[in-house]
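Here the complex is missing one protein chain, while the rest keep their positions.
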Amino acid sequence: MLRKLTAIAFVFVLVAAACASDDDADTADTQAPAATEAPAATEAPAPADDMDDDMADDAMAMDQAGDFCGLGTGEPATGEPIVIGNVTTSIPGIDFSSGPLMMQAYFDCVNDNGGIHGRPIQMVWENDNGTPEDAAAAARKLIETDQLVAIGGGFSILDCPVNAAYYEEQGYNVVLAGVPGECFSSPNIAATNMGPAYSLLGAAQAVVAKGPANKVVTTTGVSPAAEYANSLAGVFIEQAGLEWEDVQYELPIQDATSVALDLVSRAGDGGGVLLNYTPPEGLKILKAAEEQGLIDRVIWGSSTPLNDSSVAVALGSAWAGKININAEFSLLDDPRPDIELYRQVSAEYWPESPLGSFQQMGFVAGRIIVHALLGMDPADLDDPVAVNAAIGAVKNFQSDHLCKPWYFGGLPQGNVPNNWDYNVVPDGVDRMIDESGCFEIAAIEPILVAVREAEAAGGLTSDEPNNWKGGLGSGG
Amino acid sequence: MVGRVFSHRAFQPTIAAGLMVFALFAMPSIFDATWIFNFTQMAIYSMVAASVGMLYGRVGLVSLGQVAPYGIGAWVTIRLAFATDIPYPILLAIGGGVAAIIGLLIGLPALRVSGLYLALVTLMLAVGVEVILFRLKFANGGPGFNGLALTMSDRAPVPRPAFAEGDIAYFRFVVIVACVIFMLAVAFLASKPGRAWASVHQSEPSALASGISVTRYKLMAFGLAAFMAGVAGGLYGAHVQWSIGVDQFNRQAALFLIAVVLMGGIGSLWGALLAAFFATILLPFLTQNVIGHQFWNDFALTIFGIGLMINLIQTTRAMDKKGLLE
Partner (left out) sequence: MPDSSILLPFLIQGLAFGAMYAVTGTSIVVLFRTTGVVNLAFGAIGSMGVHIVWSLMGGSIMAPEPQVSGFKILLYPALVAICALLFLIYGRVIAPLLDKRDALVKSLGTVALTLMLMGIMKQRWDTSKPRSLHFPKSTFTVGGTVVSTNQILALVFALAVVIGVGQYLKRTDTGTAMRAIANNRETSGLLGVPVRRVEAIAWFGAGLLCGCVFLLLPSLFKSMDQATLTWFVIPALAGAIVGQLRSLWVTFGASLLIGVVESLLTPFSGNLKFLSELRRLTPVVVAVVAILWISRRRTVVLAGREMN
């Protein structure tokens, strides 16, 4: 018996050792460490004391500037929280939880700065576990069981296709970060990002511009959304007179060395290889390619997820300038205020997290939702109809993270408010650098054509991109 | 025949009828949309669990691969639902039938191996079906053999039967189908095959000696179990409708299935309901009502692992006490 107890004790010690030295793994329910002093607030102008009738208008104007969180009062919010829920995918191989967790970090900062007219705002996320039945049940739970006023900030491979019709039926306008095509083809969903299909198209534009020999291979993980995710890049590649092949591998990728060899041998010397993966999966392939000496055999490209500081660090000097990553958001070291705010909120409210695109998506979604709520009559904040009307009405929302101002749209064939972006390359040390400035994603399919027409009609966004050409990039 | 079904001890008609009435009429007004959705999944899963429990508990055959006919039934039913106007109940029968045929093919090599080996072989076969389904993918409104849509405008949900479009109506439809499937299982158990299975379970050599065609009845068991799981797969398709992947049918799902089935109990078909309850209701309940929900979601597998372990140890103790293990 004694021996058994010793053995059990040993197991606990082992697990405890693992836990103690692990500063990873921040689960959703663990609150981000409370800030002793919110840096964002200190930079804010003196809080408006005269907030009366046009309080909402002032609040909107202040929050648009992107210098500080929410109202920037430095006063902690109290009272009944306003809860925003979402459905997010977090499974091995496909884990997007850093998006909503960053939104939560932004909300925490807002809550230290006056909240939504004094009330705190919170985020809850439901894991769809990569299964459609869980995704459907989660949406029903958030809306009908928990009766939340808004759905937003989710980042899922399943939420849009499974729940778009349900959200519409329930009258919810959803701001999220999207993966499947349905996030961009549903009138009541608007994403802060442009999703893998458009992003890989952007990467294809960058790679094709560099003159691949005669074939470009696109690759992603096998999933219900996979065909569509790479099809737009494929259309563009073929229109450019090149051969296109799409290869899909089971996720998580089991044998990255074989995959890297396979991709390069399919593309042929001087061809192009476009990756459409999350950072853990994409990195496996790139590290294997490095080991196999394949970096210079083809022109490499990737959709937006690899635009992440941890990826730049992991890639190291061998990959400096060697992979064209489509960045749906501005560079992470862009000095403009909204991005500075993101870095501060990240450092203060979620220090374990590296800087990265997924986090930017959640951050921008959080800012849009807070912006919409601050523009409302405080008396209506518990009314889902009013809240969703306010979210659906967002237009011309300025953010330095995006090339052009964001809008919800509500367009009948779908919304793609983020449709200009950057091409970035790793600097070989610890960050990505801009190669192109903002450029326009090619409108080669009906949805984006319709979106551009609606934008041209005016009122939704600006005509010219809000370009940042800092000293770091080579310019485009 | 019908009389025998209703009088069989596994059936307990009063409880079953009461449960049916409760599910069909009371539950939709007691529970909100989330829970009705979860209970629909429970009814579907109970059929898969029943197929595993029946094979193990009544015939002594352990299949770790019942997710395979579940997935095959889903694939066939979904594909045909897009391609044809055949009424859904008939589609379910076709999906179940194809799953049964493949179940029989799987059963053939499996019959030649015993106990543990059978479990391992069925697990390998389930992995094979997983790999194939992974590549085939599930139809979503497009053309061709796979039925995969290449443009957004082609994508469509798996159509539900016209009489069960809404979540509540579909829930009732699933409950009725599940009841029919359970009665089918009881019908087999209560008649000649059931008695043959019982004697095969007790001792294969003596069954053989008493003139029972062991091979035939074992195959029948595999076929019936695959049919049950296949029908469940077809119901799963129209339950979820969008973005169906292999997650219900992969190797993790296979091991999870055997765990909950053993936790539910394999002594009677009621255990299948309990197993499905563990898998589809208990977990959402824990995640929603106890401590932090994300924690429970992540930790769920551990709980089921502990549950399975306790179950194995308890049954061992119980058998030991009865002197069955000496």
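Going in written order, the chains are labelled A and B, and every chain counts its residues from 1.
FYI, contacts are C-beta pairs under 8 Å (C-beta built on N, C-alpha and C of every residue); 3 or more make two chains touch, one makes a residue touch a chain.
Keep in mind it's a predicted model, so treat the numbers as computed, not measured.
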item	value
Contact set of the excluded chain (shown chains only)	A, B
Candidate in contact with the missing chain, chosen from A:195, A:279, A:392 or A:414	A:279
From B:18, B:115 or B:166, residue that would touch the chain that is not displayed	B:115
Selected from B:207, B:258 or B:274 as touching the chain missing from the view	B:258
Selected residue (touches chain absent from view) among A:245, A:340 or A:440	A:245
Footprint left on chain A by the chain that the document does not show	3-4, 7-8, 10-11, 14-15, 17-19, 21-27, 90-93, 95-98, 245, 247-248, 250, 252-259, 261-262, 265-266, 278-280, 283-285, 287-288, 291-293, 310-311, 314, 352-354, 358
Chain B residues that touch the omitted chain in the full complex	62, 109, 112-117, 119-121, 123-125, 127-128, 131-132, 135, 251-252, 255-256, 258-259, 262, 295, 298-306, 308-309, 312-313, 316, 319-320, 325-326
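We adopt the following convention: only the chains that are shown with their structure count from here on.
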item	value
Centre-to-centre distance between chain B and chain A (centres being mean Cα positions), rounded to whole Å	38
Complex contact set, residues of chain A against chain B	27-30, 124-127, 129-133, 135-137, 140-141, 144-145, 157-158, 161-162, 165, 180-182, 184-185, 222-225, 227-228, 231, 250, 414, 445-447
Residue numbers on chain B that touch chain A, as the complex places them	32-35, 37-38, 41, 131, 134-135, 137-138, 140, 148-153, 155, 157, 236, 239-245, 247-248, 284, 288, 291-295, 297-298
